[in-house]
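Every protein chain but one is kept in place in this view of the complex.
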Amino acid sequence: MTELKTSAEIGGMGHSVKRKEDPRFIRGRGNYVDDVVRPGMLYMAIVRSPYAHAKILSINSEKALAHPGVAAVITGETLKEYNLHWMPTLMSDTQMVLPIDKVMYQAQEVAAVIATSRYAAADGVELVEVEYEPLEVVIDPFKALEPGAPVLRTDKEGQKDNRIFHWEAGDKAATDKAFKDADVTISQDIYIPRIHVASIETCGIVAEFDSVEGQLTLWMTSQAPHAHRTVFAMVAGHVGLSEEKIRIISPDIGGGFGGKVPIYPGYVIAIAATVVTGSPIKWVEHRRENLQADSFGRDYHMHAELAADKDGTMKALRIKTIADHGYTDAATQPSKWPAGLFAIATGSYPFEAAFCEVDGVYTNKPPGGIAYRCSFRVTEAVHAIERLVDILADDLGMDPAELRMKNFIPPEAFPYKSVLGLEYDSGNYAGALKLAMEKIGYQDLLKEQKEKRERGELMGIGISSFTEVVGAGPSKDFDILGLKMFDSAEIRIHPTGKVLVRIGVQSQGQGHETTFGQIVAEELGIPVSDIKVEHGDTDTAPYGLGTYASRSTPVAGAATAMASRKIRDKAKKIAAYLLEVSEDDLDWEPGKFFVKGVPDKAKTIQEIAFAAYTNHPQGMEAGLEAVSYYDPPNMTFPFGSYICVVDIDSGTGQVKIRRFMAVDDCGNIINPMIVEGQIHGGLTMGMAPALMEEISYDEEGNIYGGSFMEYLMPTAMETPNWETAKTCTPSPHHPIGAKGVGESATVGAPPAIVNAVVDALSHLGVRHLEIPLTPEKVWRAINGL
Amino acid sequence: MIPGTFEYHKPSTLDEAVALLASLGDDAKVLSGGQSLIPMMKFRLAEPANLVDINGLEGLDYIREADGYLTIGALTREAELDRSDLIKSKYPIIHDTAHVIADPQVRNLATIGGNLAHGDPANDHPATMVALGAEVVVFGPNGSRTIGIDDFFLGPLATALKANEILTEIRIPVPPANSGGAYIKFERKVGDFAIAAVAATVTLDGSGKCVKAGIGLTNVGPTPVRAKAAEEALIGNPLTDDNIATAGRLASEASQPVGDQRGSEEYKRAVVEVLTKRALHKAKARAEGGK
Partner (left out) sequence: MGTQSISIKVNGVEQTGEVEPRLLLVHFIREDLGLTGTHIGCDTTHCGACTVILDGQAVKSCTVFTVQASGKEVLTIEGMTTNGELHPLQAGFMEEHGLQCGFCTPGMIMVSHALLQENSNPTEEEIRFGISGNLCRCTGYVNIVKAVQYAANKI
């Protein structure tokens, strides 16, 4: 467990400090984008394509413009005048802002109506007349790669097919040889369907351009306001937008989970609209456009293979993947690898050889490939390996826990370099699984299952022992359009000893205003109640790359600790001056420097802060401030072991999660209450795609559904009462030994659930089931259909 | 998601409401709880030029027994049915039904009249009313008329209710002694429309033989489906596991599901069979005095 170094009153690391953000939220006093109102503000609504692939023959705005309240209709032609009808994606592909000649997916933006009210704008959308000529649609990514498939990206010079990229990692020859020499090989096709983060707040923007000052102010649902500002400056520099005159304010954000990392066309249209009309513009998506057009997660078709010895020793891993990216590569993963961190696929096991390849493919679907509450492509990789392990256990007649225990990378092997090139920082995988088994009573469950099976009842136990990789990332491997993935913190100690902390990351519910204060409290011994944390305003916060991929604590958290330590270094000099001793004679305990062996001879950090402005040594600059930009030396590797128990209704195929024990290890913990809350939420977002959520299309590219009627998010009724426990294996390279935790559970939960369901049906010959495990899928498996 | 414009009318008497409907013609819709209509308007799947809000009509909100009938006013909210002690103790099948409609907030506004008049075979009350052999009372320019439940539902979103009529009351014959009923709904998540649901009622004689049975199926046809052959197979026979199994099979055969995101035709038929059996077992237990 994280060692407590401060009192509860100071509230440093390890204390369950109540959240500073809560008083406003529980009173309805949060400030979300849709709460922002500006004088003279107009509203924008978007006309969207009913076709997945079609030529635009004409757009007629006359009737819309005649409607009371409609001020303007913006089309691709309007934007073309400014050369703003296309924009780059964060993956250096290109994406239409508004189309000139054709649409590439159903629900694509076609035109925007600007009006004096939300209601008039919605009416205007109904009145814009668009003539389309449908084109052949490519929906199946496998068909998209067949010779003769229509080439979708005719706009890209030299693009001869629908392949976006081919990426591989590992040693193919060594892997092939290991498979040839192995006693046992298994293979399984696994599809991880397209899903949507569906934060309860949709995306939106209020864009306000002051044409006299040339100042553009944007209140925006952004997980990465600084990076977005730079992208806007780079894309629209030619029309006079200059980075110092762009201010992005990311206010309270109603959930992000990856969906608020991309720059959506709607944002750019709203910016164009404020420049064109001279009025502030508000655009807030309604849920249908959010679900139908915003970036998706996953959509990975994997063929996964594993080779092992008869005794269960795992030897080699091979995975071939087709990744459906939609019509453009607008993924939001900043690694230099097109398939992100898929190299974590070897999981918690020391393979001798492994080879992974991923082909990215264009189809007539919305773009994306964002993370759904996970690091980039980690969930897909973990699903593959944790399913394969269970299939191997089944084939060998071994207990899945025993097989994992036999193979785990041992604690003494860390730092561990995997055959796919990642260097795991620390881990104790057997420790986590052992604790999970004890907590849930694994042996008793096995007995119960045996008895139930004899009675014809379906009960399953599933394990997932996952390894995550988060904290993007080291500058050698990570950037967004060239911007390295450091992060930042700026700390100012005021004369009275109170603190302002500004950070480059952006909370969407993670509680940064609380936890980043706790890091400073830990490092400086100043009560967390005296520390104010700000983020999300690019005019005031230091430059940072934003919050996603569990990177806030690993990167900006490190920056905060480092900036605090810079302050402590200066404080020590001041203390030495005040106490008239040498720096070497001083010791530190949280909140004060004291003379070694004479604890009474001390200066508190508050006294030092006052002196920094009133009585500092000659030759020293006044003030007590520091900034740190932290470039992490490595990623962090949180891990855990989950055990899920399911009961299945054999008549309907309905799966009920009876118990779920999650043992997580995220290194040192800043705030146990917040960590546990994140794990609860992550587990729920792991269960959701495992059992319920999926976005699918018919052959014409029509999306099934566009509301929470069809997109099945779990309620409190479907969600079990999660049980949690933890082990603590600090990260050796992180200044405070923390690893990040927001996404572990989303990564680790799905295979535990699938493994449990497959386990419940294994005596019926079931070896694998695809997610979501709908009642019908399970019923078919039970009935051998 | 913004609805189109409309004129809003809020009559205070039934006569006034019906006169409004007559004068406004096809361009008018009745607004009851609004929990189906307003979402449709927000998607602009419904764009009525006029809304006639009947929530100001007095005396359409009641649950009472009289003259051998349980009568329920059309404006009775689902939440009131869910809460009603009379319903819980004597008509648990209606409690089963109201309890699983949408969610608590929707149940506070949604009305039983609206649930039936909407004519959606995915709604829950229709099958239950089929099983209970209910009648609906509608009021039009020529006064009231009563329509048997089997004549009420004509097709998807189509009922025997005329454009100038308002559904005012649901009448359910008070079941004889030794009767029981149950509604079992299988849904993808709480509050969703059913993959399939089954309403079953039985009346037993002193020897345990079934003398009366009603089976209605939700969301497996263009209207709620009465599983007639299944009912007939039960009548005159004891409710043995075998007989109940036969009824389940016959109900499955009577269902007319269409494959969609909730499941294939084959699966839905299987679900109907399973749920019919479960509903009959529960109805039987209740008829025998159980819960």
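The first chain written gets the first letter, and so on, giving A and B; residue counts start at 1 in each chain.
The criterion applied here is as follows: contacts are C-beta pairs under 8 Å (C-beta built on N, C-alpha and C of every residue); 3 or more make two chains touch, one makes a residue touch a chain.
As the structure is a prediction and not an experimental result, all values here were calculated from the model.
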Chains shown that the absent chain touches, full complex: A, B
Residue of A:64, A:683 or A:736 touching the missing chain in the full complex: A:683
Of A:516, A:722 or A:779, the one touching the omitted chain in the full complex: A:722
Residue in contact with the excluded chain [from B:16, B:53 or B:205]: B:53
From A:175, A:510, A:652 or A:668, residue that would touch the chain that is not displayed: A:510
Absent chain, residues of chain B that touch it: 1-8, 10, 31, 34-35, 38-39, 41-43, 51, 53, 55, 79, 102-106, 108-109, 190-191
Interface with the undisplayed chain - residues on chain A: 18-19, 21-32, 34-35, 37, 118-119, 197-202, 252-255, 257, 286-288, 508-511, 673-674, 676-678, 680-685, 707-709, 713, 715-717, 719, 721-722
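By our rule, only the chains that are shown with their structure count from here on.
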Distance from the mean Cα position of chain B to that of chain A, given in whole angstrom: 44
In the complex, chain B residues that touch chain A: 1-2, 4-5, 43-44, 186, 188-193, 195, 261, 263-264, 266-267, 270-271, 274-275, 278
Interface residues, chain A side, partner chain B - complex: 118-119, 122-123, 126, 286-288, 651-652, 654, 692, 704-705, 709-710, 712, 714-715, 717-718, 774-776, 779-780, 785
